[in-house]
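Worksheet: one structure, shown below.
Heads up, one of the protein chains got dropped from this complex, but the rest are sitting where they should.
What follows is chain A.
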Amino acid sequence: MSRAPSPPSGLTAAAPPAPRGATGRGAHSGHERLARGLGWFSIGLGLAELLAPRALCRTLGMEGREALVQAYGAREVATGVAILMSHDPTPWIWGRVAGDALDLATLATGFEGDNPKSAHLALAAAAVAGVTVMDVVCVQGLTADKRPARPGAFDYRSRSGFPRPAGAMRGAAAGFAVPADFRIPGPLRPWRNGRPVPDAPA
């Protein structure tokens, strides 16, 4: 890709400095694609929790928590849809991070007592921890993508577009006759020194 900081204008005082800092990104950045992937994952997991809570609870040795699992499923589906539908998924990915914490805390309660499925539970906790890492990487990446350039990184102070300093160009087109239909109508024009100012001819 050829990025020209500016064409030589011939009028601006000097070609502007051109520090190019941003890395190239596709139409969707890697972080945005990851966010979409997490959105679909969220919907898939949520549907499983909504439709098969009993099997999930049995696998994890957490019988009696089916309603809670279904509630988490609804949360996952809602978050996933929001990620896929939103113009900016960042807040929703933060929502996923919070949800991950809730999931881990809930799974931790399953280790209490003598759970015969603690191996399954550990596997599930490890999987959630892994997804949490992906969520955090994603949200940090999305935030970094949106970070504005530091002040002064791009200095366009020489880009006036005028052949002379802007102050000297003030009024250079003052002779332009504003069309009648674009002018303030005569009776409504501001007065000067307490007297009406005659409307200029079209």
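Points to keep in mind about this one:
Throughout what follows, a residue touches a chain if its C-beta (ideal position, glycine included) is under 8 Å from a C-beta of that chain, and two chains touch if they have at least 3 such contacts; residues count from 1.
Simple rule for what comes next: contacts and distances are computed from a predicted model.
Selecting from "Formaldehyde dismutase", "Probable peptidoglycan glycosyltransferase FtsW", "FMN-dependent oxidoreductase (Nitrilotriacetate monooxygenase family)" or "Branched-chain amino acid ABC transporter permease", the unshown chain of this assembly corresponds to "Formaldehyde dismutase" (UniProt protein name). Across A:G64, A:G113 or A:G161, the single residue that touches the chain missing here is A:G161. The omitted chain makes contact with just one of the residues A:G113, A:P179 or A:G194: A:P179.
The chain not shown here touches chain A at positions 1-7, 9-12, 19-22, 24-29, 32, 86-87, 145-146, 148-149, 151-163, 166-167, 169-174, 176, 178-179, 181-184, 188, 190.
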